[in-house]
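One chain of protein is taken out of this complex; the other chains stay put.
In this document, chain identifiers A, B and C correspond to the written order of the chains, with residue numbering beginning at 1 in each.
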Amino acid sequence: MTTEDFTRDELMEVNAARALAGARTCFVGIGLPSTAANLARATVNPGLVLIYESGTIGSKPTRLPLSIGDGELAETADAVVPVPEMFNYWLQGGRIDVGFLGAAQVDRFANINTTVVDRGPGKPEGRLPGAGGAPEIASNCGKVLMVLRHSTRGFVRKLDFVTTLGHGSGPGDRERLGMPGAGPVEVITDLGVLRPDPATAELVLSALHPGVTVEQVRDATGWDLRSADTVGVTEPPTAAELAALRALKSAGKEDR
Amino acid sequence: MTTEDFTRDELMEVNAARALAGARTCFVGIGLPSTAANLARATVNPGLVLIYESGTIGSKPTRLPLSIGDGELAETADAVVPVPEMFNYWLQGGRIDVGFLGAAQVDRFANINTTVVDRGPGKPEGRLPGAGGAPEIASNCGKVLMVLRHSTRGFVRKLDFVTTLGHGSGPGDRERLGMPGAGPVEVITDLGVLRPDPATAELVLSALHPGVTVEQVRDATGWDLRSADTVGVTEPPTAAELAALRALKSAGKEDR
Amino acid sequence: MAEIRSLHDAVADLVHEGDTVAMEGFTHLIPYAAAHEVIRQGITDLTLARMTPDVVYDQLIGAGLVRKLIFSWGGNPGVGSLHRFRDAVENGWPRPLELDEHSHAGMANRYVAGASRLPFAVLRGYRGSDLATRTDTVSSVVCPFTGEELAAVAALNPDVTVVHAQRADRQGNVQMWGLTGVQKEAALAADRVLVTVEEMVDELTPRPGGVVLPTWVIDAVCVVPGGAHPSYAAGYTVRDNAFYQAWDPIARDRDAFIQWIDENVRTEGAVAR
Partner (left out) sequence: MAEIRSLHDAVADLVHEGDTVAMEGFTHLIPYAAAHEVIRQGITDLTLARMTPDVVYDQLIGAGLVRKLIFSWGGNPGVGSLHRFRDAVENGWPRPLELDEHSHAGMANRYVAGASRLPFAVLRGYRGSDLATRTDTVSSVVCPFTGEELAAVAALNPDVTVVHAQRADRQGNVQMWGLTGVQKEAALAADRVLVTVEEMVDELTPRPGGVVLPTWVIDAVCVVPGGAHPSYAAGYTVRDNAFYQAWDPIARDRDAFIQWIDENVRTEGAVAR
């Protein structure tokens, strides 16, 4: 199989799904995280328990939900709980292995902005959707995965607003703030995979997707991105992964 | 109908039920309060919404429950909610008109002890069941009714322990403590009815059951019980009230 | 006790100019019909509260009725931005929009405190976030047992909460099921409660996942079949995802938006309700 056979987005989605291998429970953000989590259920982790902030535990949708409150998420769930219970007993209760988040802006310590962007002098702040569940997902899940497309607009030197703390300003910040989870452990993009350097907590390039160069990633990153000691190359998507991904997406399009 | 036709307990129960005329919702303690509340539904207040601390809202039992968690309470309810929700959203939420309580000891300000009794020097405290829902029922319901048999053991000069505040040490105490409800407005016994004097908040004799004398009540009260300006006599139970009460009680006995 | 009323009369009586209004619903059971009635009646200067303001709040904001929004995530889920919301925040069109912005966990707990008639709720939240710098409804408390500092959020008690549900009985008891989100809390936190339902039935037979709101915590019930469209009522309607996608180009353009509202909401008996 050659690179012509799949898109950059598919590389991102397949690798995001793979990152869920071995997880028991995943708190799923809508959009790319939901695509990844549903693909994981169809491939590397059929038993993965999907948890949506709308209150569903153990959703098993057959197509990609458009919203976190689509009917199929509730109909196929093991349990549906009130939203306050979801945030208090299940998320804050520390019961969820992985939080899977998207982001508008990420900085080198995997802090996230989804609130406002600075559009320059004299211009009003650009408005983003807001925090949603992210601040407490990032704090309370065992670990956090992130998925977003690589660009200098998204990977910025300095956030315009810290909506959700990743690693703060480096090692020890999460502990100081009493955040129980390990925080972001992987950022999967359409170019490759970044992971925090264990010594500095700074995101470094740790794998490239097939056909992508280090320079391409550095050019798409707003800070001076360093590379890990070893930069691997992700495995190309298998035919089964691609088939599953495309089936999920086409099933999701029927009524849109 | 003459006094030979009913017992003192029935006088108490019928008058306790009558006290619920006009109420919309009642938080029902087990025992005598439950008898009264169910009798009220069968007589003066068919639409009365019975709420039990086990989580049932709008129970319509056909027989007297032995416990606050009998199956029929849930099966006939409009809604069953988790116990924390019951106490937080419904009771503390200020949604309940009347709290109906029993008591082991009551003092002149309608404070309640259901925790421990002093059995004299050298003897261990006598153990009572404990608070249950009473402290917050008495604080948060619109008003409180109490029902218990009249004796100097129950109506005491000084409580051995204040489990549940009624009117504290007099007017203003509830307000000072920020208690939203009006507190105890009536204590119905097998001898008559006590109500707090509006000026002092002290319980005074305001009605006698037919055939009972003021002296009898004073003798059965541990403090120097005063009488209201006018002491009435309660209406004798009607045939319909007695029939409903006895039907409820015999229906409740089938499986005991 | 709930009165069974026309939507027009219930909205006119229960939703007042300047009110704080919560129209809750987590994708499911969003009370569009009631919101459109608010637009038709031109009830203005509203503070709107909702965890996930979506297209229905975009419409109210674009219609110029909203002075403040209390929320935690404002978008058209799976589609993109709320353009009327953005236009109001970024450009003050048609009027400036004040924001009180939280996380979902914080908003959910604000409603819990409201329903519990407590002045605040406690959570382990907002840590390391700038959110608390832009609101006066997040503070902190110290645990008297452990000394841990935790976030405190102020109770949210709307003047009126509006929800849509599947059905009601003739006494006005309301039953909903499926994703019931934060609706119970939003209703119990409010001073007044207005419920639109798909259907009126003689008896509310128990349903899996069913939540019942007794008539005595509700002010008005209005029978409005399809009243959640383009949101949905599980068991009655399905989500009109195509509408949510079609909304994007309409909302991007001020004139297209005004025309849509005029034709579909302000015109009595309009198709889109």
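Definition applied: contacts are C-beta pairs under 8 Å (C-beta built on N, C-alpha and C of every residue); 3 or more make two chains touch, one makes a residue touch a chain.
A quick note: this is a predicted structure, and the numbers were derived from the prediction, not measured.
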Touched by the hidden chain, restricted to displayed chains: A, B, C
Touching the absent chain when the full complex is considered, from B:G22, B:G71 or B:G232: B:G71
Among A:Q92, A:N113 or A:T189, the residue in touch with the chain that has been omitted: A:Q92
Chain B, residues in touch with the chain not shown (by the definition above): 30-31, 53-56, 65-71, 73-75, 80, 82-84, 86-88, 91-92, 111, 115, 124-127, 129-136, 139-140, 161-165, 168, 173-174, 177-179, 255-256
Hidden partner chain, residues of chain C it touches: 116-124, 137, 139-146, 148, 150, 152, 154, 206-210
Residues in chain A touching the chain absent from view: 24-25, 49, 57-58, 78-79, 88-89, 92-95
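Just so we're on the same page, only the chains that are shown with their structure count from here on.
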Arrangement of touching chains [line / ring / star / complete / other]: line
Distance between the centres, which are taken as Cα means, of chain B and chain A, whole angstrom: 57
Chain A, residues touching no fewer than two other chains: none
Residues of chain C touching at least two other chains: 112, 184-185
